[in-house]
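Working notes, beginning with the structure itself.
The complex is shown incomplete by one protein chain, all other protein chains being positioned as in the whole.
And then subunit A:
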Amino acid sequence: MYNEIISHIKNRKTEIIEEWIDRVKEAADERMISVVSEQVFQGTSYEFVDLILLNLDENNSEYKSKLEMFSEKIVRLGWPITFVVSGLRTFTHVVHDDLIQEKKISKDREGEYLEFLDNWLAPLSNEIIHTYASTWEKTVSLQKIALQELSAPLIPVVEHISIMPLVGTIDTERAKLIMENLLEGVVSHRAEVVLIDITGVPVVDTMVAHHVIQAAEAVHLVGARCMLVGIRPEIAQTIVNLGIDLNKFITTSTLRKGMEKALEMTNRKIVELEEVN
């Protein structure tokens, strides 16, 4: 059966690939077709067929490394996995149909051939899915690290004044980091006033508010004062609607106003230098 199928695919390579491409295009939705460039699609289809011929032709080691490379390439192309997997199934059917159409298999052996084709292509499909999965896992863990890195730095801007700019979503893990970095930083920078800037926090719900309040209380315990700055007008509104009491805090709408206030609290101010003639 092996040799029969191989030589059939070899002989009718162009016809099979063209039929395959047509069917895949028919099944795919428009969004997909606009994403996948015609040329890349054609090239990849030929490459795939050469690869499966290799699977039958040669010993396994070369095939394995080529398959890995191919899978990686498919993943890099960014095609949706459903598109690729259903494309592979379509290929099985195209070859099967072509064998029948060319009268290479008798009616009573059709099922047998289909099963053979399926078993033969399954490991390929698995390898591609596996590559997709591990690529995603890698991406997710890299992004987690990236997120941690942009976490919550406490920056000593001038003597006795430190700023913690928060950008992005605050989840439980980040909330913990905020607290740790604040307390550690306040002590090591000898900060008297700490500004927590929430300009870059998209949603301030009760959880975020709760963490900020706790952080401020902790800062107070180590002898510094905490200011909440960068409260955008719409955030101020929602905080009021939620019924969260921020009266214990000094709050300002912008970081700049907060900075002026912090200087005032530490008995300083910004003065413009007189021009020297």
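Note that in this section contacts are C-beta pairs under 8 Å (C-beta built on N, C-alpha and C of every residue); 3 or more make two chains touch, one makes a residue touch a chain; residues count from 1.
As a working rule, contacts and distances are computed from a predicted model.
A.B. asks: What protein name does the UniProt record of the undisplayed chain give, "ATP-binding protein", "Phenolic acid decarboxylase", "Lactate utilization protein C" or "Ring hydroxylating dioxygenase, alpha subunit/Rieske (2Fe-2S) protein"?
C.D. replies: Per the UniProt record, the undisplayed chain of the complex is "ATP-binding protein".
A.B. asks: Which of these touches the unseen chain: A:Asp22, A:Glu62, A:Glu184 or A:Asp205?
C.D. replies: A:Asp205
A.B. asks: Based on the whole complex, identify which of A:Glu115, A:Asp171, A:Glu217 or A:Glu264 touches the chain you can't see.
C.D. replies: Considering the complete complex, A:Asp171 is the one touching the chain left out.
A.B. asks: Hey, which of A:Leu53, A:Leu177, A:Ile244 or A:Met265 is the one touching the hidden chain?
C.D. replies: Candidates A:Leu53, A:Leu177, A:Ile244 or A:Met265; residue touching the omitted chain: A:Ile244.
A.B. asks: List every residue of subunit A that touches the chain not included in the displayed model.
C.D. replies: 169, 171-172, 202-207, 209-210, 213, 233-235, 237-238, 241-244
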